[in-house]
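Have a look at this one.
With one protein chain removed, the remaining protein chains of the complex are shown where they sit.
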Amino acid sequence: MKNARVHAKLGQFTEALMQTYGVGPVPGHNLEPRYALPSRATVITILRRLFETFFPGFMGRQQVTRDTVRFHIGALLDEIADDLGEQIYAAVRHEDSELANDRLKSRRFAEDCVLGLFEKLPEIRRALILDVQAGYDGDPAAKNANEVILSYPGLAAIATYRVAHELEACGVPLLPRIMTEWAHSRTGIDIHPGATIGESFFIDHGTGVVVGETCLIGNHVKLYQGVTLGALSFPKDERGKLIRGLRRHPQICDHAVIYSGATILGDVTIGEGSVIGGNVWLTQSVPPHTKVLNTPQIPTFRKGGNGPQAASDDEE
Amino acid sequence: MKNARVHAKLGQFTEALMQTYGVGPVPGHNLEPRYALPSRATVITILRRLFETFFPGFMGRQQVTRDTVRFHIGALLDEIADDLGEQIYAAVRHEDSELANDRLKSRRFAEDCVLGLFEKLPEIRRALILDVQAGYDGDPAAKNANEVILSYPGLAAIATYRVAHELEACGVPLLPRIMTEWAHSRTGIDIHPGATIGESFFIDHGTGVVVGETCLIGNHVKLYQGVTLGALSFPKDERGKLIRGLRRHPQICDHAVIYSGATILGDVTIGEGSVIGGNVWLTQSVPPHTKVLNTPQIPTFRKGGNGPQAASDDEE
Partner (left out) sequence: MKNARVHAKLGQFTEALMQTYGVGPVPGHNLEPRYALPSRATVITILRRLFETFFPGFMGRQQVTRDTVRFHIGALLDEIADDLGEQIYAAVRHEDSELANDRLKSRRFAEDCVLGLFEKLPEIRRALILDVQAGYDGDPAAKNANEVILSYPGLAAIATYRVAHELEACGVPLLPRIMTEWAHSRTGIDIHPGATIGESFFIDHGTGVVVGETCLIGNHVKLYQGVTLGALSFPKDERGKLIRGLRRHPQICDHAVIYSGATILGDVTIGEGSVIGGNVWLTQSVPPHTKVLNTPQIPTFRKGGNGPQAASDDEE
C-alpha cells in the first residue's frame, strides 16, 4: 500500500541524502565516471567456481565424471578468467596510483595477475589436499575426508585464504580482503590475505580465530577456536597517524599447536613443535618443543547453584 | 524416486504434526487469519537497499554516477518506503496491544515510522561516514576507506544497528531484532538495537562481540573481537519472572578502548579515555584515563611440546 505522506516527500528525502554524499573525511560513494568498483557478488562467484575446480563434484556441478571433468574445468576456468580480469581491473582503477591512471597498463596488470593465479592453481590445489588430510588426521570427530571437504569451516577459510594470498602477493587491491572477509562471515575465521601460511594447516571449530596481516605460520600447525595471532599497539608516525605495513604479528613454527582462546601478540616466535595451552596470553617468544600453560587457577567451589538461592553475580 | 512407504503415510504424518500446533506454552505457528508475520527475507532486502542509499556504487547497482544517482536513490527510497511500511504494519498487528487491534491506527503508525526513519537518513549516513573513518584510522591493516566499506564486518554490523536503533526508538516491534540478528549471523557481532552508540565507533575483527540492550556507548569508542558488554543476573518479580526493560548494562565513555576478550558486566561506567586490557573481567566502574590490565599471569613453560611425549591435558 502506498504511503502518501512519504511519497509526497520522496524528492525531498532524496535531495537530503544526496547532500551528504560529497561531505566527510572519506569517500562514501562511487559516483565518478571513472569505473565501477569491484562487485562483491561477482568476487564471491569467482571464489565458488575456483572451489569447484579444486574439488570437482563436491560443490556446484554434481555430475562430473572422469570423462567429462576436462570440459567442466575448462569452462569454469574460462568464466573465472573473464570475471576475475574485470574485477582486478576495476579494483586497480580505483586506486590512487600511477597505474590506476593508465588504462592500458591497468588492463595488462589485470591480465598478468590472472595468468599468475592460473599458473599457481595446481600448487594451491595440492596444498588444499594436504589441508584436508590435516583436518582428518587432527579431529577424531571427522568421519572421512569427504566430510572435511563438504562441511568443515576451517577448510573453507583456508581455501579462500590460499587464493586471496596469491592475489595479494600480485598486488591486487581490494579483492583479497573482500574474499577473506567473505570467508570470515561464513566461518568466523578471520585470516588476513597478507599472512603467510605453510602446508597441512588445520583450524578446528574456528569461530573467533584471528590471523593478522604479517603472521608467518609454518607447516603442520593446528589452531583451535578463538585463537588470536595479533599485534601489540601500532607505531604511529610524527603526525600521529598509524604506520601501515610493518611486521607486527607472531611467527608460528612447524608442528606448533595453539589451543582454544589463546592470544599471542606481537612480533614473537613460537618454536617448532611447541604447544600453547588454552586461554594462554603471550607477548613473548617460546623456544622449540615447549609447552606453555596457564598456572592452574583453582576455581572456587561454593554451595548453591541455579535456583532461588543463586548468587547475584551471574552474567546475562 | 518416490518412497512408497512414506507416501502412503503422508496424510498421517501431516495430521500428527498438526496435532502439535495448538499445544505448548508459546505460540509456534501463525495460523490466525489476522495478518501475516513480517518476512525476514523482505526485511533483509530493505536493509540491503538502505545500504545502497548510504554507499551508492559500493553495493547493489554498480553504474551509478553523479548524473544518475538521483534517479537510483529516489527509486530505492520508493521501494523501501512501500516494503518497510508493510513490514512494520505486519509486525504491529502481531502485538498483543491496543494499537494492534486498530487497523487504521496501525497503518498510520507504520507510516509515521517510515517518515521518521526517512527524516533520519542523512544523519545516519553522516554517522556511518565517521564510522568508516574510525575504522580506517584504527586499523593499520586497512589500506583505504573503500576497503572498510566493501569488506569490514564491523561496519556492516554498525550500519545495521544504526537503522535498527531508529526503528526500535519509534517502537517498531520485531523488525529491529530481525535486522541486528541478521548482522550477527553475517558478522558474529551481536548489538542489541536498544543500545545507544555515539559517533566514530569501530569494532575490529568483531567475532563474538556482544553489546547488550541497555548499553550506553560514547564517541570514538573502539572494541575488539570477543568483547562482552553484558548484564549481571536479572532481577525477577515476585512470581519469579524476569523483569524486562531495566538498565543493566555498562556505560562506555568517549575514547575508551576495550581489547579482545574483555568482559564488562552490569550497570558500571568505564571513564573517558580509559583502556580495558585483553581478557579483563570487570564488574566495577573505572575512572577516566585509567588503564585496567590483568595481573600478568606468568604461564608455565615445560619441556615437551607436540609429539609422542605430549602431555595428556591437551584440549580437542
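Chains here go by letter, A and B, matching the order in which they are written, and residues are numbered from 1 within each.
In this text, a residue touches a chain if its C-beta (ideal position, glycine included) is under 8 Å from a C-beta of that chain, and two chains touch if they have at least 3 such contacts.
What you see is a predicted model, and the numbers here were worked out from it, not measured in a lab.
Student: Identify the residue among B:20, B:63, B:101 or B:196 that touches the chain left out of the display.
Tutor: Checking each option in B:20, B:63, B:101 or B:196, the one touching the absent chain turns out to be B:20.
Student: Using the definition of touch stated at the top, determine which of B:64, B:150, B:167 or B:256 touches the missing chain.
Tutor: Hidden-chain contact among the options goes to B:256.
Student: Spell out, residue by residue, where the missing chain touches subunit A.
Tutor: Residues 53-59, 62-66, 69-70, 73-74, 77-78, 81-82, 85-86, 107, 110-111, 114-115, 118-119, 121-122, 125-126, 128-130, 132-133, 136-153, 186-188, 205, 207-208, 212, 225-226, 228, 230-234, 240, 248, 260-261, 263, 265, 278-279, 283, 294, 297-307, 310-311, 313-316 of subunit A touch the chain absent from view.
Student: Can you list where subunit B touches the absent chain?
Tutor: Touch set of subunit B with respect to the missing chain: 1-3, 5-7, 9-11, 13-14, 16-21, 23-33, 36-40, 94, 96, 139-140, 173-174, 177-178, 181-182, 184-185, 188, 190, 192, 194, 204, 207-208, 210, 212-213, 224, 226, 228, 230-231, 234, 241-246, 248, 255-257, 259-261, 263, 265, 271, 273-275, 277-282, 286-295, 308, 310-316.
The rule is simple: only the chains that are shown with their structure count from here on.
Student: Please tell me the distance, in whole Å, between the geometric centres of subunit A and subunit B computed from their C-alpha atoms.
Tutor: 22
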